[in-house]
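Here the complex is missing a single protein chain, while all its other protein chains stay put.
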Amino acid sequence: MPDLLDPLAGAGDADALLGGTAWLHACVRFEVQLVHALASQQLVSAESAAAAEGLLHARLDVAAIADAGRAGGNPVIPLVKRLGALADAASDGTSGDLHVGATSQDVLDSAAMIVAGQVIAQVGRDLATLVRLLARLAELHRGTPMAGRTLGQHASPVTFGLVVSGWLGGILAARARLLAVGDSLPVQYGGAVGSRAILRDTIAQRRPDADAEPIVAAVLRSLADGLGLRDSAPWQSNRMPIVELGSALAGVVGAIGSMAADIAVLSRTEIAEVAERLAAGEGGSSAMPHKRNPVTSVLLVSAARRSPALVATLFDALVTEDQRSSGAWHSEWQTLRELERLAIEASATAAALAERLEVDAARMRSNVETTDGLIYSERVTAILAESIGKTDAFELVEAAARESVQTSRPLQVVMAGRLANHDDVLRSRVLAAFDPDNGLESAGVIVDSVVARAKDLA
Amino acid sequence: MPDLLDPLAGAGDADALLGGTAWLHACVRFEVQLVHALASQQLVSAESAAAAEGLLHARLDVAAIADAGRAGGNPVIPLVKRLGALADAASDGTSGDLHVGATSQDVLDSAAMIVAGQVIAQVGRDLATLVRLLARLAELHRGTPMAGRTLGQHASPVTFGLVVSGWLGGILAARARLLAVGDSLPVQYGGAVGSRAILRDTIAQRRPDADAEPIVAAVLRSLADGLGLRDSAPWQSNRMPIVELGSALAGVVGAIGSMAADIAVLSRTEIAEVAERLAAGEGGSSAMPHKRNPVTSVLLVSAARRSPALVATLFDALVTEDQRSSGAWHSEWQTLRELERLAIEASATAAALAERLEVDAARMRSNVETTDGLIYSERVTAILAESIGKTDAFELVEAAARESVQTSRPLQVVMAGRLANHDDVLRSRVLAAFDPDNGLESAGVIVDSVVARAKDLA
Amino acid sequence: MPDLLDPLAGAGDADALLGGTAWLHACVRFEVQLVHALASQQLVSAESAAAAEGLLHARLDVAAIADAGRAGGNPVIPLVKRLGALADAASDGTSGDLHVGATSQDVLDSAAMIVAGQVIAQVGRDLATLVRLLARLAELHRGTPMAGRTLGQHASPVTFGLVVSGWLGGILAARARLLAVGDSLPVQYGGAVGSRAILRDTIAQRRPDADAEPIVAAVLRSLADGLGLRDSAPWQSNRMPIVELGSALAGVVGAIGSMAADIAVLSRTEIAEVAERLAAGEGGSSAMPHKRNPVTSVLLVSAARRSPALVATLFDALVTEDQRSSGAWHSEWQTLRELERLAIEASATAAALAERLEVDAARMRSNVETTDGLIYSERVTAILAESIGKTDAFELVEAAARESVQTSRPLQVVMAGRLANHDDVLRSRVLAAFDPDNGLESAGVIVDSVVARAKDLA
Partner (left out) sequence: MPDLLDPLAGAGDADALLGGTAWLHACVRFEVQLVHALASQQLVSAESAAAAEGLLHARLDVAAIADAGRAGGNPVIPLVKRLGALADAASDGTSGDLHVGATSQDVLDSAAMIVAGQVIAQVGRDLATLVRLLARLAELHRGTPMAGRTLGQHASPVTFGLVVSGWLGGILAARARLLAVGDSLPVQYGGAVGSRAILRDTIAQRRPDADAEPIVAAVLRSLADGLGLRDSAPWQSNRMPIVELGSALAGVVGAIGSMAADIAVLSRTEIAEVAERLAAGEGGSSAMPHKRNPVTSVLLVSAARRSPALVATLFDALVTEDQRSSGAWHSEWQTLRELERLAIEASATAAALAERLEVDAARMRSNVETTDGLIYSERVTAILAESIGKTDAFELVEAAARESVQTSRPLQVVMAGRLANHDDVLRSRVLAAFDPDNGLESAGVIVDSVVARAKDLA
């Protein structure tokens, strides 16, 4: 749904993944799979399993359940009631086989993991697209010289491919972490206080002659497997899964934000090395007809500025007390959802941005010369140092740089003068360093290594 | 709208104050008032002013405008276009008198202040109700003794009135700060870069013979006054108004959260001094029929755990560059909105909670005796110190307390024994200190002073 | 003390204001003033008051007290013990008149306010210097044209004076808020649970015939006045004073950070409109002899990036339970101290930076022309709109801007062509708009108003 104050809304269709319907469906999936898991151990009848299966397709009134959920502080009580009515309507008496040994937190935590799994799958796909596009961009510009900048100042030449590799490195790391978390999302099933006592009681009553523990274990496994989650001890008051998930999501948003911040800088009017290709009407202004704003980058930066604080709220919720905490747990819900929204929107948007990034290689090359050669000082010093020692080389180049600025003469010219009395080989070696195409071989090798990792994804 | 993951949703009707319609209406109010301000200085015609006035009642398709706003990163461009079409339809040619000298940020920032003003008004009212209820509660329990606790341990007796006064003190301070911020919300009007050049140009063209600056000032004043805002220099890159607003909102949520955290503790099964009066179905559990959870308090704590991080995002957005920043500004929008939502929901909910807080004065009194008299040790020591000196008194009571615990005899009994050789006056004075009703006069005076401040509101 | 990882360390001498010695001295001041306050009401003897007075000059072993303080979780217990020994050494038996009716939290909270008062005084002074320097800079460059930038793109011309006024506006607001908080720092004095019961008991014993409450009030007033603090109800579990203080400090750091972020951008090699004047060795690099980094701005930005999260921790600590909370209170200590450190270092450093900011007005002017006239599009449109209507004007200039970019011809030239058939007055008016010195009068008036506020400080 478009949101007046979230221009990224719609990207990646976050509403479909995170809305009330999606959450409710995840809750239903938990309840249904629990019945199947119980049925697999002959703890409930085939009729119950069939009735439960039908619940997956039930129409549920999300708003009504949300509304009814206020009284208890969560929507599970009215949901279970509604599901029970539907189950009984399908096959009388089957409602009693729903929600066996479960508590609200089991349902909501497991649903959170189901939703997270779907979010991660989609974000992972969008990031794969992004990675593919960036890898292509890095290869294309493997040898495109541009000014490397530190603290905003020209430092030494790099290639645009190296810059893109830097973005790629962050995004690959963030994606790897997110997928690792996604591979290990735990199911929650412990009953009111995480003891699994009711499940055990149920086994004792329905299969009095069986050894209970293997059955408990089998139910757990079936429940987890059916939901694509990891079997786990109850974690109602061990919220590490939530902070690991939240950290991984924020890593994605941040890694994208880092790329976007760089694009916004390189798009600056005075730099103009890259630009977002804008369709008609994009990036405009209500006051200035000429404006072509890097609006997508700006919005991605904005997303990355919002996610850190959300992560903090999740870490804060690690500090829980009791077998269900009095506020910490509840503070996770909207926070995690918002982080997921940002990750979905950012990854979908970033992939689109990478597709329409315009690179002005000529401008990059000409910007390298902005400082009249000062940008080569690191290299020049290193070459000189081989002959005259490091300290002398540094001082010589420092003085020459000062002279170059004060006299507005290129550093190459000043150096030629200062090296007049040195031998020709050294002088020509030094002067040859003033070439943006020289000295970037190692950058290319770094690009290759990162690109190779990117291609391993495909 | 009920939200599956926000059981507080609906309280205070936050959607009405913060939804797309409300925001869009605030934007329209800015545009309309700007026309009126210009008209007041004969810079636009009466027809334009009339056409603009009509816009206040226009039906606007929020979703369509939000959707169209993505391209530019904010909804103002399509909004102004739509308003222009409506104005021209009402009176041809009047669209040109809309949005004069304004830029998107002028509209959105001013709208944010208009929305904030309405939020503050409502939160202020709900807090006034809360304050009134708490003041009554404090008065009622001015002399109700209960255990004062520090670090979770019984410390010295207090009264429940004093505890409530502590809540009240925080809420009064938070409310005062919020209202102070509300009284000083600034209008934003500076044009694309905050120079007001276009307004000045317009004056130069439309009233070439007039002295421009007084007219600029008059337009500003009329704009600000008409919107109930404060005249101000442009603040596109001075975001102090946003952090002051955000801090004040978070102060409200936190002060309420502090009360709620106390209620949750005092509701603990073993303490049971207060309880939320629950209607049928409230505070229940999906697994435990006996459960009566302090669910409102828990949700208020949860809100208070979420707001600090949101404030951090706003402070982070102080660090802006340029005449409009590349991401910081955009990160404020949803963040401020969420803080406002929390403040609205928390204040409305807290007022309702105060109304249905049950206080068990008998239980409070009996809990005072949980430690068999240890809770009186501070007082006993102080009384003893008058006779035997502070250090000796502290050591004597410390030893007696140890003995009391080890022998399971009340401290009063132990003390009686240890003071057997002291004079009767001292002994009887010490033993008289073991009475929860003694020594609470000064607490009552504190209650009176806080309650007096509370009543000043009315 | 220099800190390897804090290059701002030393600025403003934060250690002197915030170190163990300063904190301990503030604690001692509380204890001594409490004795004086009691003496003023004949509750302790003149000897006790004299002995207490001597404690102000006592040599205290900070490390030993800190070490001994671990056992109880705070340093007050060993401090009071040590002070008692010193008092008795000065005048036997006077130790009993120390710490009367007080608890650890009274001492630490009041000391925090005393320390804060000193911090605010110094930060206020440094900000006054900064404000004075910025006001001078704004006046000096009241009419210096430069490119106004939004989202990193040239937007419309501004003056450097207007940009500086923006910084100044933020800093003035932050300073005003900080001083307002400083004028209202509350004393804490309530005893173990905030009831003031022990003080009342003491009065009852030592002045049995007197009306106790006026004496309680007089002690409070004397205590607060003597410490330069505000009389207040106990606030152990109402932490609004802490969040108001923390927010104000972070406002200062952020407002400075906003200035610094702008300076860092304007220092970029390609922009080069301002520069930090560097002494020999400043702003250098270990690898690049030519480097002149805006290192002070960068460090100020870094400070501003750290403070938001610290504020969040303080807001989080609003949610307290009991009469002293189990962790929230303790989390304030280092957090507030670090915020104070950042505010001290940032304000002292910023004042120094403003003094050595080099402004290249010629470069500013030439940068305005980077876009070959596109930067004037807002103005040109506004002028045209007077004749041909807003929509047509916007579309005409939009098309002209596109043509200008595509053909690499200045917008002025393109416009001249496109307006060939319009009347001469309009055309010449439009073409005259392509002058950075025109249209900045209103910016000058904004500068004047902000500078006037700045001068009111002096």
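Letters A, B and C name the chains as they come in the text, with residue numbers starting at 1 for each one.
Just so we're on the same page, a contact is a pair of C-beta atoms (placed from the backbone, for glycine too) under 8 Å apart; a residue touches a chain by one contact, two chains touch by 3 or more.
On a predicted model such as this, the values are computed, not experimentally measured, just so you know.
Note on the undisplayed chain: of the listed residues A:A121, A:A173 or A:A352, the one touching it is A:A173.
Remark: the omitted chain is touched by one listed residue; of C:P7, C:G124, C:G143 or C:P410 this is C:P7. Note that of A:G20, A:G69, A:G101 or A:G373, the residue touching the chain absent from this view is A:G101. When you scan A:D67, A:D316 or A:E345 for touch with the missing chain, the hit is A:D316. Residues 84, 93, 95-96, 98, 100-101, 148-152, 155-159, 162-163, 165-167, 169-170, 173-174, 177, 190-202, 205-206, 212-213, 216, 233-241, 243-244, 247, 250-251, 254-255, 257-258, 260-262, 264-265, 301, 304-305, 307-309, 311-316, 318-326, 378-379, 382-383, 385-386, 389-391, 439-443, 445-446, 449-450 of chain A touch the missing chain (whole complex, contact as defined above). Summarising the interface, chain B meets the missing chain with residues 147, 149-156, 264-265, 267-271, 285, 287-295, 298, 308-309, 312, 316, 367, 370-371, 374-375, 377-378, 381, 394-395, 397-398, 401, 404, 411. Where chain C meets the omitted chain, the residues involved are 1-10, 20, 23-24, 62-67, 69-77, 80, 99, 102-104, 107, 191-192, 198, 257, 260-261, 264, 279, 281-288, 293-295, 297-306, 308-310, 312-313, 316-317, 326-331, 333-335, 337-338.
Simple rule for what comes next: only the chains that are shown with their structure count from here on.
Taking the mean Cα position of each chain as its centre, A sits at the greatest distance from chain B. Separating the centre of chain B from that of chain C, both taken as means of CA atoms, is a distance of 23 Å. Multi-chain contact residues of chain C (touching two or more other chains) are listed as 149-152, 155-156, 264-265, 308-309, 312, 316, 378.
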